[in-house]
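The other protein chains are all here in position, but one chain of the complex has been omitted.
For reference, chains read A and B in written order, and residue numbers begin at 1 within each chain.
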Amino acid sequence: MFSSEIILQTIISGLLMGCIYALVAVGLCLIWGLMEIVNFAHGEMLMLGMFTAFWMFTLYHIDPLLSLPLCLLLLFLIGVATYFIIIKKILKAPFLAQILATFGLGIFLRYLAQFLWTPDFRMIKNPLLSGRIGLGGIFIGIPELTASAITVLSFVFLYWFINKTEIGTALLATSEDREAAALMGINSDRMFALGWGIGAACLGVAGALMSNFYYIFPEVGFPFALIAYVAVALGGFGSIPGSFIAGIIIGLVESLAGLFIAPAFKYSFVFVIYLLVVFIRPQGLWGRY
Amino acid sequence: MALLEVKNLTKDFGGLRANDQINLKVEEGEIVGLIGPNGAGKTTLFNCIAGFYPPSAGEVWFKGENITALPANLICQRGIARTFQLVRVFKDMTVLDNVMVAAFNRTNKASSAQKKALEVLDFCGLVTKKNMLAGGLTIADKKRLEFAKALATAPSLLMLDEAMAGLNQTETAEAVELIKKVRASGITIFLVEHVMEVVMPISHRVVVLNYGRKIAEDIPEKIIQNEEVIKAYLGEKYHAARRRY
Partner (left out) sequence: MKKNTYQWFLLAAGVAVLMVYPLVLKLPFPRHLMIMIFLYATLGLAWNMIGGYAGQISLGHAVYFGTGAYTSTLLLMKLGVSPWAGMLVGGLLSIGLAFLIGYPCFKLAGHYFAIATIAIGEIAQHWMLNWDWAGAAVGLTLPILPESLINLQFHTTKLPYYYIALAIFALTILVTYAIDRSKLGYYFKAIKGDLEAARSLGINVARYKFYALALSAFFTSICGSFYAQYVLFIDPDSVFPLMLSIIPCLIATLGGVGTVWGPIIGAYILIPISEFTRIHFGGGGKGTDLIIYGFLIMIISIYQPFGVIGLTKRFRKKEQP
């Protein structure tokens, strides 16, 4: 029915987009695994990352590739700030409060962005990373390819950081048992703030990368956040590599579903996957529990 | 026919065998104590009986009915009530409301549930605190509330999981009196305990678990002299033997 080229093209673009999903998912997983709080403002923070890159380009002519470190830093600070201003206060709050707090933040950010920057779709025209390369009938966009490469690098760095450095180990310890970690002299407050910072920083990176090839608008983050929830569930609660791989899988599945089923329903398909995962294998593919 | 019969009950958690071929009976009107060192599998056994998870093998019979596969809520409706080691009160509800939830096990009417709840609260000595939020109670009172909730479900068998943990001398003595009152009202009691001063004086029989297996079952006087039990407890040998039962 479809030529092998089209199928291969679909698979590749699915994998590439999947890398972005993967990085977004990793950020969410880190926070979720660390303190069992779901960041319902995750999508909006991604949106902020994208807009940062956009405004750096539009106002100061700084290419997204160059403003990536700035996006990373800015989102890191936003993550830390969110922890101290909001999250810290709801750590012991009733469950409803925990969900609503970040949910409210998400709504607040989304509509504030809409108010300040209008709902219009923006694009960065002709960034440094543009164009495509052709490999025998298959076209791969350079921004997408570079984005995937950088996300994989980011993930490797993050993995090294968490598993091989002292701070990373402290982070792991805190997520496993807060009190025991405290007895070892680990300040859980700082660990949580760090977790939020890194989680948000992932969004800064992902946002800067996406601004090269994706439309930028206030509501852009929401579908990515939903996919991230699915990825974290699929990968398994608390497993960062799991979330990363799951993100890529979802990118692939979404892409193929768009081809074989119908583009309009590809998101529905992804959500169906979520529902299947949590019913059939609640601990996900690589989960802790 | 025994009220409760546990036949060859085995429970595995992955590679760990928490309960290994346990057989025991609890006759109506008895107080049976379940003791054993930490990690012996006492709470696991409780959870299997109460339907929190199914045993890996074996059966649980209650009043002549096989209740092995039943979920926890149906087991409660059949007449087995249990308390939790770490008390699980509804902390945002009042003491009275907490017990009313339990009382609804036998009735659909709020007025009947309230009546029953007040009776049970009176029985347990909590009636003056009926309008307090459960979350604000002291540990001893929370345990009493936990107890009251279990009672209000109108059970035939009451299973107490380390109900004495964390209580001081006076509180423990009060708890023991309460247990005796409950038994006098016709309810059979099966309790897990670490506090020997509680288990030994009030139990008709004591069952001892170690490493998931039942190693002894006898009257309290004989249990404290049992070689296997002493070995399992080692440090407790002098402590238990010093008391005269």
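Keep in mind that, in the parts below, a contact is a pair of C-beta atoms (placed from the backbone, for glycine too) under 8 Å apart; a residue touches a chain by one contact, two chains touch by 3 or more.
Since we're looking at a predicted model, the values are computed, not measured.
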item	value
Of A:L109, A:I150, A:I216 or A:I250, the residue in touch with the unshown chain	A:L109
Contact with the hidden chain (one of A:I7, A:I90 or A:A182)	A:I90
Full-complex contact with the absent chain, from A:C19, A:V38 or A:I78	A:V38
Residue of B:N38, B:N108, B:T170 or B:S185 in touch with the missing chain, whole complex considered	B:N108
Subunit A residues touching the omitted chain (full complex)	32, 38, 86, 89-90, 93-101, 103-112, 114-115, 226, 229-230, 233, 264-265, 267-268, 271-272, 274-275, 278-279, 282
Interface residues of subunit B (partner: the chain not displayed)	50, 52, 71-74, 76-77, 81-82, 84, 88-93, 97, 100-102, 104-105, 108-110, 113, 149, 153
